[in-house]
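Of the protein chains in this complex, all but one are displayed in their positions.
Entry: subunit A
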């Protein structure tokens, strides 16, 4: 009896193995990305900007809970609220009033702290142009299969975001930084979330492909803060990120919630400002993009002993376009090196030479002076 069950189990095992694993291998590459990164930046200092630090830390907490490890998160906090002298509860940063949720925790890893959070450092992290002595924890080591979540919060205006109360980053700079990232193949897809006043102006100038952007308010609107805590004495969170945090608390690593749900977070009734989003640069339909594609680090794992032949192109299991429209043109990477030139060894470009007229004129003058000085009688010796 026992032998029969064992035998039947063995046969089932064999049968399932016989199903060609290559047919299902396409599922593993359907999302296009193989790793996730997050860059979370809080740009304000001073105690009364407590809520911006709490914003960043709550997003940090969520992405960490959903699976992105600290080595893949670059957390930049412009000021230290947890250890601020005015914090009545040191080593804590709360997001809900009555101190319900401590987003600081005891395993926070802040990569850029205090005065290290500058526009220059932020752009260098994004583009990867850091000095060789920068440690790995401070680098964004993404590749062309990385999905990156970038979250910015602080004080902003129409077209700029203020850093440290002393400098600004403009939307043009940010767009150019993302273009650099695209050209250097530093991301597969990028989700950009910004929670500042007039935040929509920051994503207006993006022109690189595969970027989806969300903002907490439109141009001309202010993003408002949520609720103060009377014991701590400052506002604890901004409205948009508060409701974003509530939304993300319901997401777990296996969740199938997609971006359309994210766009519905914090409607005008709750946020007072109108959140905006931009998807025209994004190739996939937002409805097919999972929240965990950006906020989590989800891997599809299936153990098999079969060998998958990767030399043939894997057919992707992707859905047809939603409305059957013609597909948009494929974006491609620009040529980084003039490979064709190098391979074919084009001849070196010629160096500069002085024009012949100049040389002629100069030497004629020199000869004239020579003959004037030493007499024309030398001429007959030459000719």
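Just so it is clear, a residue touches a chain if its C-beta (ideal position, glycine included) is under 8 Å from a C-beta of that chain, and two chains touch if they have at least 3 such contacts; residues count from 1.
Just so we're on the same page, contacts and distances are computed from a predicted model.
According to UniProt, the chain absent from the figure is "Phosphatidylinositol glycan anchor biosynthesis, class U", selected among "Phosphatidylinositol glycan anchor biosynthesis, class U", "ER membrane protein complex subunit 6", "Auxin-responsive protein" or "Adenylyl-sulfate kinase". Here the missing chain is touched by one residue of A:220, A:267, A:287 or A:361, and it is A:361.
Considering A:106, A:280 or A:351, the position touching the chain not shown turns out to be A:351 (whole complex). Listed by residue number, the positions of subunit A touching the unshown chain are 349, 351-355, 357-359, 361-362, 365, 369, 372-373.
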